[in-house]
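All protein chains of the complex are present and in place, except for one that has been dropped.
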Amino acid sequence: MKKNLTLVVLAAGIGKRFWPLSANKTLFPFFGKPLFRFPGQIPGQITNIVIVSDLENADRFRETETPVAKKVVIQPEAAGMADAVLCAKNELSGGSAIILIADDVAQTGLLEQLVAKAASTNASGVLIGWKTPAYFPGGYLRLAGNRVMSIEEKPGAGNEPSPFVNIFAQYIEDADLLLAQLSRTRSAADDVYEKALSVLMKTHEFVMLPYDGRFASLKYPWHVLDVMDVLLGELKSYKGKDVVIKDNVILEGPVYIDDGVKIFENTKITGPCYIGKNTIIGNNNIIRHSHIGAGCVTGFNTDIARSYIGDNCWFHGNYIGDSVLEGNVSMGSGARLANLRLDDGEIKGTGRNKLGAMIGTGVRIGVNASIMPGLKIGKDSFIGSGVVLAQDLPDNSFCTAKPVYEITKNKKTASGSRDKFKQKI
Amino acid sequence: MKKNLTLVVLAAGIGKRFWPLSANKTLFPFFGKPLFRFPGQIPGQITNIVIVSDLENADRFRETETPVAKKVVIQPEAAGMADAVLCAKNELSGGSAIILIADDVAQTGLLEQLVAKAASTNASGVLIGWKTPAYFPGGYLRLAGNRVMSIEEKPGAGNEPSPFVNIFAQYIEDADLLLAQLSRTRSAADDVYEKALSVLMKTHEFVMLPYDGRFASLKYPWHVLDVMDVLLGELKSYKGKDVVIKDNVILEGPVYIDDGVKIFENTKITGPCYIGKNTIIGNNNIIRHSHIGAGCVTGFNTDIARSYIGDNCWFHGNYIGDSVLEGNVSMGSGARLANLRLDDGEIKGTGRNKLGAMIGTGVRIGVNASIMPGLKIGKDSFIGSGVVLAQDLPDNSFCTAKPVYEITKNKKTASGSRDKFKQKI
Partner (left out) sequence: MKKNLTLVVLAAGIGKRFWPLSANKTLFPFFGKPLFRFPGQIPGQITNIVIVSDLENADRFRETETPVAKKVVIQPEAAGMADAVLCAKNELSGGSAIILIADDVAQTGLLEQLVAKAASTNASGVLIGWKTPAYFPGGYLRLAGNRVMSIEEKPGAGNEPSPFVNIFAQYIEDADLLLAQLSRTRSAADDVYEKALSVLMKTHEFVMLPYDGRFASLKYPWHVLDVMDVLLGELKSYKGKDVVIKDNVILEGPVYIDDGVKIFENTKITGPCYIGKNTIIGNNNIIRHSHIGAGCVTGFNTDIARSYIGDNCWFHGNYIGDSVLEGNVSMGSGARLANLRLDDGEIKGTGRNKLGAMIGTGVRIGVNASIMPGLKIGKDSFIGSGVVLAQDLPDNSFCTAKPVYEITKNKKTASGSRDKFKQKI
């Protein structure tokens, strides 16, 4: 390891695939902090941090406090990972580097392990190899013992050279070597970075740090649930200041309750669950395995399961299953986010059987509305009462039910009292 | 004050503006008694009560017990307040009078205060001046010190001669003076009474009794909620005979529970709330700041907030917010009365942002029906299951959902067991 070890946080890139959620994935908040803050503790060997940002979000990265001096550099266009690293050229030159993919999420400690491995090896580079439980569309490592010979992008199920995929971060002993190779490498596909590393591997030793923990990569909006799972897996019970918990509230498993939270009677929270600041969990709720942001009100009789809820959401007698609500979403009484097809089949293109809605900010949903599984609803859209929504909605949509009823003269009269039914209950 | 002090209760008038609720507003029941019974204790100085009624409802006034001898006189047509007072001419002549507007509701004690003021003043009349918190469409008092110089009807916001509005009741030392002036005064608008008083004020001293308590005037059906607020503001906790309260029932704040009421498990009632005789509050309910009449059954899992519910209503898994149900209304499971527009905007013409439905007697609403905010539903109407109602319904309407579905051959089969999902909860 050279004297200077720089952590390059690749956080640029406006992800169109992430719609209807806000563009920069690495700023998506979990537990009140943007995602890029979650690599864990910064090891002492790291002397500089460089964040590569897109132009729009650079200020937000600048505002975020980091334990080590940081610099924010701009990647003018979303031109891939190699280009992003080259944007940090001036900051990297002459030292060692760890290239961190900020929308890759692993268990806490993995960055520390990588630094420790870097400190103890004579190799020119260290790659983390995630042992995939099933085929994963990433860069698989071709290995010779523990030495990495090349990275093979998306080989297809059955053609994997090993079970290990390149994820999260790479350590490069000589940053200049990497920068030079990145400048030279050309590819028609979006794999310049991996190709450049593979070229270096022919002449230099790269070794693998194996990892078989939880991992998620934030590309599509439903991946928010995967990232949430990784992060919830480390959650510990906590109770902040000015928390009010009423009678007959059942907390099971790890539940993080931030300051000012109120939880009303006859409600159960099954952890792991995060409840953000000043959120009100209403009466007779059930909340399971979910992230609830700050300033929310869940109202009476709401059921939230395996879902990400951002800040300032309002509910009331809703079912929200396997869904992602970015924030400032309100649902009228009886509105439901369906999360399972009638035939239990895959929600198209997601690899998931259970998936509810993915909803941008500023959305309002009327009473008794039904949103079909796997739909995406653009920000600032309104969905009327009783709508049975069966398609994605672009941003700023106004979707209302047509009046499909007939009004005629009523020829019948209701009985004045229904006391006859009282006995039968 | 002359020897005879007569209280004239102006209770005539079939209010079309009060539709879909029953015509005579002053008979609208609160806490099991008609509204006109709520001026509070009748002070001892009052020797006679005259109720001015329309023809249709005269018997109902005659039947109501009063602590002082009363006479009911008929106003043949809804010809305004001056005409109503003149209908009581024979009963008033030779004495003093308090003219009470029976659909004006103030805190208990205001009538006593007016009588005490009348007894202690040398003035020819006393008007109550309600200090309005915001512009109110009533008769504003032009003052010189504490002397009332004239009444100015609906001057428009910004043009008020003072913050005080003429409400509830007026004391007149010489009833004959008033009667003579009422006979002489002419006006194209419905303000003969106020004009006549203003004429008298030029030659006689009228003083103001200021009032800054709660006040509501019952003109439109949503005003029932305002009147309810005034009356609930004085409610005290009470528990009648033969009341059954099951385990884990939470009562918070003042809750009046009349005889024979049953409240089932896991239900919370947040006062002020009135629960009428023999009403059954079901399991897992939440009832907040509401009036529930006698003989109701709220069923399982009902949520009632800030609403007036009359007698003999049946619910079941409903949401009822900021709504007025006169009585004998039933709602099927999952039917909801929406009370907030998607844009949080004003419910047209009401000055309210939160307003549910206003529903006459004998109405039936099917399962999963959705009633949009601020709608009026005429008596004896039926609304079918699943209807998303977006318009008022006249009396005796029959409104049913058209069948908007397709039936084809099912090519899929459900799995015999869903055990795979059991672990994921």
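Observations, loosely collected:
The chains carry the letters A and B, assigned in the order they are written, with residues numbered from 1 in each.
Here is the rule we use: a contact is a pair of C-beta atoms (placed from the backbone, for glycine too) under 8 Å apart; a residue touches a chain by one contact, two chains touch by 3 or more.
All of these numbers come straight from a predicted model, not from anything done at the bench.
Considering the full assembly, B:S385 is the residue among B:T47, B:Q107 or B:S385 that touches the omitted chain.
When you scan B:G317, B:G360 or B:P373 for touch with the missing chain, the hit is B:G317.
Remark: the omitted chain is touched by one listed residue; of B:E153, B:D176, B:E265 or B:D395 this is B:E265. Along subunit B, the points of touch with the absent chain fall at residues 247-248, 264-266, 283-284, 288, 300-301, 305-306, 316-317, 332-334, 340, 342-345, 354, 364, 366-368, 382-386, 401, 403-414, 416-419, 421-422. The omitted chain makes contact with subunit A at the following residues, 248, 250, 266, 268, 280, 284, 286, 295, 297, 301, 303, 312, 314, 319, 321, 328, 330, 334, 336, 338, 340, 342-343, 362-364, 368-370, 372, 380-382, 384, 386-391, 393, 396-402, 404, 412-415, 418, 421, 424-425.
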